[in-house]
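So that we are looking at the same thing, I have put the structure below in structure tokens.
All protein chains but one are shown in place.
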Amino acid sequence: MDVQNLTFIIVGLSFALYIGIAIWARAGSTNEFYVAGGGVPPFANGMATAADWMSAASFISMAGIISFAGYDGGVYLMGWTGGYVLLALCLAPYLRKFGKFTVPDFIGDRYYSQVARIVAILCAIFICFTYIAGQMRGVGVVFSRFLEVDIETGVYIGMVIVFFYAVLGGMKGITYTQVAQYCVLVFAYLVPAIFISLMMTGHFLPQTGFGATLADGSGMYVLDKLDGLSAELGFAQYTEGSKSMIDVFAITAALMVGTAGLPHVIVRFFTVPRVKDTRISAAWTLVFIAIVYTTAPAVASFARVNMVDTINGKDGSGTLYSEAPAWVKNWERTGLITFEDKNGDGKMSYSAGKVSDPNSANEVKIDRDIMVLANPEIADLPAWVIALVAAGGIAAALSTTAGLLLVISTSVSHDLLKRTLKPDISDKQELLAARLAAMVAIVISAYFGINPPGFVASVVAFAFGLAAASFFPAIIMGIFSKRMNKEGAIAGMVSGITFTAAYIIYFKFVSPELNTPANWLFGISPEGIGIVGMAVNFLIAAVVLKLTADTPKEVQDMVESIRNPKGSLAAHVH
Amino acid sequence: MAAQVQDVVEFSHKQMPFSHLPHGATSYFARHLQVVYLTRENQMQWLQTGGVNLYLVRSGVFDLVSIHGDTIARLTEGDYFGFPSLLTGDKIQSHLQVVTAGLLYVLDQQSFDYLRREYRGFEQHFVRAHANRLLSSQYKTRDQSWSERKISELMSSNIITASAQVSITEAAMKMRHYGVSSLVITDENTLLGIVTDRDLRNRVLASDIAPSTSIQSVMTKNPKSIFENNRAFSALHLMLKHNIHHLPVLDEAYKPLGVITSTDLLRQQKSDPVQLIGKIYKASSVAEVKRYSSDIPELLKQFSNNIEDISVIGKLLSGLTDALTARLVHLYQLEYGQAPCAFSWICFGSQAREEQTLHSDQDNGILLDANITAKQRVYFAHLGATVCEQLVECGIKRCPGNIMASNEACRGTVTQWQSRFVTWIKEPTPKAMLNCKIYFDLRLIDGSKSLYQDLCAALDMIRRDELFFAAMATDINTNSVPIGLFHQFKLEKGNTQHKHLDLKRRGIVIINDLVRLYALNVGIYKANTLERLDALLKFDVLSSNDVYDLKDCWRYLTQLRLKTQIKREGLPSNCIDPKTLTSLEKHQLKEAFHLVRHAQQASAFKFARASL
């Protein structure tokens, strides 16, 4: 059976699984007096959270970035993992004690201000938009390859499917669907990685294969070979970064702080009834995330070696285009690989530099986002593995997108419309508004998916940067500084997000030609500027706090109490 | 050959006709019968399936009720039934109403016929019993209506008379002395006239006549009267026709025997629940309370036939339970001394919501003073245990979840209750959610009002937790309305052959839950669903259209449910078979369910940010 049919079958089966679970969960009624009392076990909840956490960016693009950028790509790995830890340890427990379901509500209550709440809502909507845009591109890549259409059509198809899944299917919020998605995702990620690791290094675990010698008899280490190849082709050394230390630090920190404020993941911590279970499930989530994240560098290196080997040939003299492997042709159709025979020898040659640059010897342009998806094809793995990866990519995108769309639609229809602008709308109108908001969100993000301002992962990185500059300081100050008042918080958020957005827009859209380390502020790239935005936020907030009145006493007491280990009871009971 | 159970043999041999038959008959009977345990809920199963049988009551109490709803006989240990059908081959006409669940011995047709063939005495007994049953049931139906009863059975028996010469003052003093509202004026044994309270007001005080005047000047001369053998109906007719409230009753010799009043006649109608509640509140002993409580099922049946808006029944039953509880608490204090400190008796769940049915069980608790000592607690432990037990004896079932004042956990100070609520709110497990659904519907029944208000205030402070509301909304959404993907009814199959719709669990309960969620969210401390909805109109959480929609749905579903509960056909309670509905009704029902689903989704959306 060919790859396309298998993909249809496997993706279809995975959808059938999600829908089946959703129906089962709906139908499972509880006998009124004999409720077991447990709910979802922490183990399962950990998987579900991991599915929420790992988006198309983690699944599709992270390995791609590492594969192309080598050591530099590692910032995403570190930043995202750190962000999760920060969220699980420093934010979620306090927000839970505070008894607020969303970050805007926390901010609104903590800063006793409708304005602060609305600013926070707008920030949340904006961040979610950016994040969804990244997801849409990922879904588009998957569909374009396996339905053999161009990337644009792929995004359109993905748009429709995501809309039906998230808005009409009502499957979000069912933990076991998410668990299934995680399982599909992790299976799809590990199977090809294990196969390739076995083939290339003889190691079963990709994590150990990554640091082992090649099995081709050369006795060379994988990473040595990569360094060699990179040098040969004019790239920077694979294991050595090209970014400055401060930039790496800034990007990692921005990613970390930014992810910690992501609204759709925080909610997951609140849906577990017992506080103790929340901690256990957070630990499980970390384990489940680690399974994928530790595999990513291995996948990246193997893919890189294989790719260069197949395009340039074992001897480095290039493969004849007419004899190019099937995957090159397949991906060419999506427009994500292009080949221009500049020297007219009929052979492909891949090296550093742009294809459009006549001085460069590079004839092949490869989109980073295809690395994970194309990996099994490059390694000549069986067709079902390729199909499986497609299902995994879709699973990763769906779980995250559905969560984000919900945040957008509830924010627009409930927080903005019902609670602020027009309190007398009926339930029906509210739900309609929510669906419309979701639809608009999908359309806008599809536009960005087709015309991306960067690669999937960097689009997402911007979202994180913005979150880092806005939400995070407000939350942190809200919890840990009882004196912080609303004026300070609002001024901080507005200045933080304005600064960061302006910086990014300037370097990425207005004058992309100036986007070099020399022009950067403190040598920090737009990806890492969120951390500076955060500092700006803190600073402005502190200044404004000095100039304005103190926080009311009862709010101070409340803040005191959520840091009190006894829980919030003390605050509420006299 | 099967072994025989000695006790069954002994019991059977004591009953007619076996006591007059050879031992072999008893032994045959004992070896061929089956034993079943008959309860209110499973009776349909035994009496309508499996053909005709002879039933012998081994324990329990059952009322045999004809198809018209009249009680033919009360069956207790040693009574038979089912034999008319065995003898005539007709279908079973009557059915059973279980008063107390118990054991029945069941003998099938084949074994019955064998005994009939072999033992003449056996046959004779049942033929005779059948004839008696026919006679008595006909007599009963003739006597059914109270209006057909004789005046002599209804009138107040001892007559208070006075001669025509007494002064108005004397007459009034006599009336006061005997506590009557009318005085019959006689000359020897002849009726001369009648004086009533109203006469004293209208003809004496208002006309400024001296109290020393003789009574004959103000009495109604030659009043309308009635004979003791007349029927109550005639008396009512006379009273209505002449707009009078008192009728002297005469014997055939025209000698006055007594007076019948309109109140006497009304008392016969018995279907005045307000009266029963009043009686309960005045009951002077536990036994009396229990006696009144045994009237409740009968009263409910009569009442439900007479009224238009059936949803009043829930309120009525809750009112009765309130009365029973308050009275029992009071009687306890009379017997064991006043409570040593302030307390309030509170109720939860359906009683608090005033949606009780005959099947509802107890949900109650005690709220105690903050400074209570361990010794004082003992008093309340005993109070709780006693009253709960007495309520069970009054027919209000024990709570399977043990939410009863007899349970240690359900007696506590405001702080103790509050910390119970806090644990549910802070860790909203499914079990905690279930508790919230019951406990957050609470109402004061008896005792200190300020304690109860303290509790409400305490709850108001802890319920401001959005996570709790999110969990509650999620929980509500795990239940679903029985409408399928293609707009069809999704039927359930329970313990009967019929597929059915569960109106309560899949409709009314969801609305109750939703309304509770909204009410708690804005801090409305009422328990009744409709009252909560009315109060919600003042808030923004639900638009007024949504409130009206929910109200209509709730009323519609409740009405439909109670209607079917009264004429149910082997369906579990609260359920209906949509096939029995007209197409308009089906349409309405679907509409109602759709509205409920909408409200449900909206709640998940608003509170839990869950699916759209």
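Going by the order they are written in, the chains are A and B; count residues from 1 in each one.
Convention: a residue touches a chain if its C-beta (ideal position, glycine included) is under 8 Å from a C-beta of that chain, and two chains touch if they have at least 3 such contacts.
One rule holds in what follows: contacts and distances are computed from a predicted model.
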Among "ABC transporter permease", "Phenylacetic acid degradation protein", "SusC/RagA family TonB-linked outer membrane protein" or "DNA polymerase III subunit epsilon", the UniProt name of the subunit that does not appear here: "DNA polymerase III subunit epsilon"
Where the missing chain makes contact, among the chains that are shown: B
Touching residue (missing chain; options B:R40, B:H95 or B:R420): B:R40
Where the missing chain touches subunit B, by residue: 2-8, 10-11, 30-37, 39-42, 45, 58-60, 77, 100-103, 106, 398, 400, 402, 406-408, 494-496, 572
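The rule we apply is simple: only the chains that are shown with their structure count from here on.
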Whole-Å gap between the CA centroids of subunit A and subunit B: 61
Residue ranges of subunit B in contact with subunit A within the complex: 400-401, 415, 418-419, 422, 426-434, 458, 461-462, 464-471, 474, 478-480, 540, 542-546, 598-599, 601-602, 604-612
Partner subunit B, residues of subunit A touching it in the complex: 26-30, 32-33, 35-39, 96, 99-102, 105, 166-173, 267, 270-271, 273-275, 406-407, 409-410, 413-414, 418, 423-428, 430-431, 434-435, 438, 567-569, 572-573
